[in-house]
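Note that one protein chain of the assembly has been removed; the remaining protein chains are unaltered in position.
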Amino acid sequence: MRYFAPTTVEEAVGLLAEAPGRKVFAGATDVIPQMRAGRPEPDGLVDLKHIDRLVGVRKTATGWVIGAATPTSQLTGNAELSAEFPGLCEGAGLIGSDQVQNRSSLGGNLCNASPAADSVPAMVVNAMRAVIASGGGTRTVAVQDVPTGPGRTTLAPGEFVIEFELDSAPANTGDAYLRLIPRTEMDIAVVGAAARITLDASGTVTAAALALGAVAPTVVRVADAESALVGKAIDDDVLAAVAAAASAACNPIDDKRGTITYRRHVAGVLAKRAVTIAAERARNRASGTPSTNGGSH
Amino acid sequence: MARRLINCVVNGDETDFLCEDGDSLLDSLRNEVGLTGVKEGCGTGDCGACSVLLNGRVTCSCLVFSPEADGATITTVEGLADGDHLHPLQECFLEGAALQCGICTPGFLVAAKALLDANPNPTESEVRYGLAGNLCRCTGYDKIVRAVLEAAAQMREANV
Amino acid sequence: MTIADDPATTLPGYKWVGTRPIRPDGFDKVTGRARFGADLTLAGMLEGAVLRSPHAHARIVSIDTTKALALPGVKAIVTGADFPEPAGNPTDQDMCRNAMAREKVLYEGHVVAAVAATSKRIARKALDAIEVQYEVLPHVMTVDEAMAPGAVLLHDGMITKGMDPAPTEPSNVASRVVYQRGELDKGFADADVIVERTFTTKPVHQGYIEPHAAVADTTPDGRSTVWCSSQGHFAMRAYSAKVLGWDPSRLKVIPAEIGGGFGGKTTIYLEPLAVRLSQKAGRPVRMVMDRDEVFMATGPASASKVTIKMGANKAGEITAAELWMAYEAGAYPGSAIGAGSMTALAPYNIPHFIIEGFDVVVNKPRVYSYRAPGAPQSAFAVESVVDELAHKLGIDPIDFRLQNAVEEGMQAPYGPKYQKIGFKETLEAIKHHPHYSAPLGPNQGRGVAAGFWFNAGMNSSAVVHINEDGNATVVTGSPDIGGSRASMALMAAEELGIDYNRVRPVVADTEQVGFNDVTGGSRVTLATGAAVVDACRKVIADLRARAAKTWDVPVEQVEWVDGQAQHVDGSQPPLSLAAIAKGWARTGGPISAAATLNARGVGAGFSTQLVDVEVDPETGHTSVVRYTTAQDAGRAIHPSYVEGQLQGGVVQGIGWALNEEYIYNADGKMDNPSFLDYRIPVASDLPMIDAVIVEVPNPGHPYGVRGVGEVGIVPPLAAVANAVAAATHRRFTDLPLSPPRVLDGILNGTEES
Partner (left out) sequence: MVRVFFSAGLRNLTGGAANIEVEAGTVKRLLAELDARYPGMAERLSEGTAVAINGEIINDALYEPIPDGAEVHFLEALKGG
């Protein structure tokens, strides 16, 4: 196995084009354990961390651009981003320990294509887009269109994510991500739920997004929950409808981390909790108070 | 395949070592640089025993490919003390009996240093979450958490 | 609380015992100097790797190593053919087959071959090139499957021991044990309330952070030096010798620092393989397990199934108990069913009971000792039912236990009468702890449980040398897994009357000190400590004789006080240890004494624990919010490390209660052999663990020591389960209490008052 450290996107594209067995990586937090577990060694690894464009969090006129290889600790460490998108930063911040946080990245978390990836539901509810290096140029796709199933993505051989685009949140908008793990840290999500809520001045939901992780081969958008929210003030009945819609949207499996029954039930619980927190943040952002905590449950 | 020469700064010293591209930094530090204070507990980033500071950030060296260390600055447990003057964390671990078998101790010390560098006045909960990537099977963490809080207090006092 | 809170306090009459100095090996361990099992490198050293069975149960048809041996860099391969036919008693023979499979593989991870090569990468490649043909056999994974009629047999000729009459047909039940007293029918007739339930636990691993590691250097004279991390290098020598068919003395075993054991490092895995590989290759060989190998191939603690029926009368007396227990042994007989049966009812004085236990083989790794082996599983069942009886009778659970608690002179369920014990003292300590009356929050519940462990004595040797500067070197052969060097030095300092820092404790190899049994059974401070005290007292006798010679007086006129020889009438200026050492050539040469013993005076240990949990009623997630443990330590030599043992045992028990379990798939393969999915507690899962040291001195030890390492893991399973029951009003009988299981209980279980 050979190691390459290109410093430009073009150089990386060229290295990947040279030999089909090469793979990109940023933090290696998945690659090395997979190699140890007996997955075949790629014949080359292309380290993306030395390409400036892939590392960093940049504020633009319309929103944010986050380099695909940026360590997630830089997201949680960015006060402005964390204030605007606390749910996204919570999801990113739950990928492993502090040790892992200094290596893990949104690009790696997305392209490893685990259904349980903690950052992906929050990327989806915030309608983030992946800018993909493709052949000689780039293409941009919605994050939710990248994974197609466990370990599988729509990226063609030789393609990789350069950066993520995130539009500024409208006023009175809040997001949240919650996950259920048996411990308090160091686990893979049994269920994850991200919500984003926009309210009007009267507290009526004007826009809603809800996405679930670890309950289907890919992250699931829960359209029925979103339509149950829009146009309503959030009360117990609405939350019950959200929970029911979330449970119904699941297509989980039984595995060592959870059962179908359990995941279905907890998806509903986390959905309503995530919506509640997101809505509270939406209210507080209108009045300028800091957001409350989400995270592991 | 030809081995690659890596140049880096380890515990303040210019250091070079040879590696194969697929080697982990953990293996290179232990076997090539001779720093066996860096421990392997799992090899998959789940226990923190191999924690080092890589360019100032705490990282599991088992999850780093050795060539990534080229040009890097690395601190291991062997680099925490200043000559024969122990780091306050080391002192507090000793005084507070915060180790039993001692295999996880190097990783805890390195991770705790990173934690206190970033947050000199952590709460108990912040220490517990900050060190959740380091497994200890002997102590139940009680004395480790106390030692880190005590070291933080001493370091704050020394900096006043 | 006792002395625990003030490090400066010493016990009355003692200068060093009961203080909290820095441990002698601490500096090496906080600076990265300490050498653990995998840290040794020798010139020319090869790296080893082990080929393990991918099947839960299969016949080995053939092994072809030709291609593997032909790979550049591969220097030696060993298989079953490289080891002699297993000899000795059945347990020894099983150990030999567990170390290297012969005719059959009996679990996923069973050793089939081992390779030594110039790098680990090449060794791993060679494993892939070894061609093994298996005939896959059906497997049995639980006691229910293994005990079912017509179950596939692991061992064709295994006849259950302990049955009367002996069965004629073989089975997977290796043995049966029975303990009983009184007349069961009468006992249940006397009961006003009876509870009957079945409890199960899954296999759990000791989870030490350091994987097994061994380096062997075998020389052409037929001797080998082995450097390994273990709980007892003399045992590693003896067991390795059995597998190799050697006399033990051909092996020299040097103890590395050990990165946790908890019972799991009291047997061999890699050592004989490394010796044989090194012998074939003519070079040193290092072998280090990967974490998944540790989970799949080393001995966890037994899964268990315990059915219990217990009755009590309205006056609060337990009148009868009936226990049926089956423990998984893994691939070879030898679960801790005996200890599990003997400890089950040990805290209580019950007039009528029967305990029937079965040791059952299944296609899983051969279980091994884990901290108070066998006791947590049965205590989980008993303490859960005791809790339920107390609730049904409307009696406070501690008062109920106090009313039935054993005390000195009562007969233990396993036969003998208790000597001086401190069970009631631990119950009282919890009852009067502020925690017991603190208010609880919403969704919180409080649980209590108790536990018993025998502790052990066994064989120890120690040598005390006085150096020419008047300092002492204390040599033992007991690996230090949790600060025992500090305890040895404290007791020696106390005896000799010199400063703790003038005593250097050393753990020596198998050729430098007499035999020591393993560091296990909570025995080291008691037994090896007693050997150190004996050796110190011999040294003191010699020092008095030297002083008497110097003063030309009878030795009876010389006393040893505060580290110096004093004449009884004060007619001579005192002679310090350093002064006597300085002149030793004139008084008879260097000063040194050895002591050996098969320890007597073991004092049993009891622990009572109290826990508050909070259960999320919508997800079943349980958090431990407060924990207090009270344990009888006899006397705490170094209270900090005693507290550490108490806290560590509790947290391992919390892990067992909440999330730890081996998960197997339908093929009999372990699904979670990593620290990611085998979930030991992390720091953020826990509160501080309030450790209350109760001291009821053990009259059998010079300083009153009882073992403290093990009993702390006995109560937490039930304590946590009882707290979850209190929080949810549901009784849980199957561990672990993982979120899905607890939620299922909340949604579908029967609500109790």
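Per-chain numbering from 1; labels A, B and C assigned in written order.
Just so it is clear, contacts are C-beta pairs under 8 Å (C-beta built on N, C-alpha and C of every residue); 3 or more make two chains touch, one makes a residue touch a chain.
Remember, predicted model here, so these are calculated numbers, not experimental data.
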Given that one chain is not shown, what are the shown chains it touches? C
Where C:457, C:620, C:634 or C:673 are the choices, the one touching the absent chain is C:457
Candidates C:32, C:338, C:365 or C:422 - the one touching the absent chain: C:338
Absent-chain contact - pick from C:57, C:291, C:352 or C:371: C:371
Touch criterion as defined above, residue of C:220, C:416, C:442 or C:554 at the omitted chain: C:416
Across C:25, C:388, C:534 or C:710, the one contacting the chain not displayed is C:710
Across the whole complex, list the residues on chain C that are touched by the chain not included here. 89, 162, 164, 176-180, 206, 262-264, 266, 336, 338-339, 342, 354, 369-373, 414-419, 454-458, 518, 520-523, 598, 600-602, 700, 707, 709-710
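What we mean here is this: only the chains that are shown with their structure count from here on.
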Distance between chain A and chain C based on Cα centroids, please, to the nearest Å. 43
Between chain A and chain B, what's the gap in Å when you average each chain's C-alpha atoms? 29
For chain C, residues that touch 2 or more chains besides their own: 290, 675-676, 681-682, 684
Which chain A residues touch at least two other chains? 36, 184-186
What residues on chain B touch chain C, complex-wise? 20, 22, 30-31, 35-44, 46-47, 49, 76-78, 80-81, 86, 90, 93-97, 99-106, 109, 124-125, 127-129, 131-146
Residues of chain B touching chain A in the complex: 1, 4, 20-22, 24, 43-46, 48, 51, 54, 57-60, 62-65, 67-68, 70, 111, 114-115, 129-130, 132-134
So, in the complex, the side of chain C touching chain B is made of residues 20, 22-23, 25-27, 29-36, 38-39, 41, 121, 206-211, 257-262, 288, 290-291, 481-483, 638, 640-641, 643-645, 647-652, 674-676, 680-684, 686, 688-689, 691
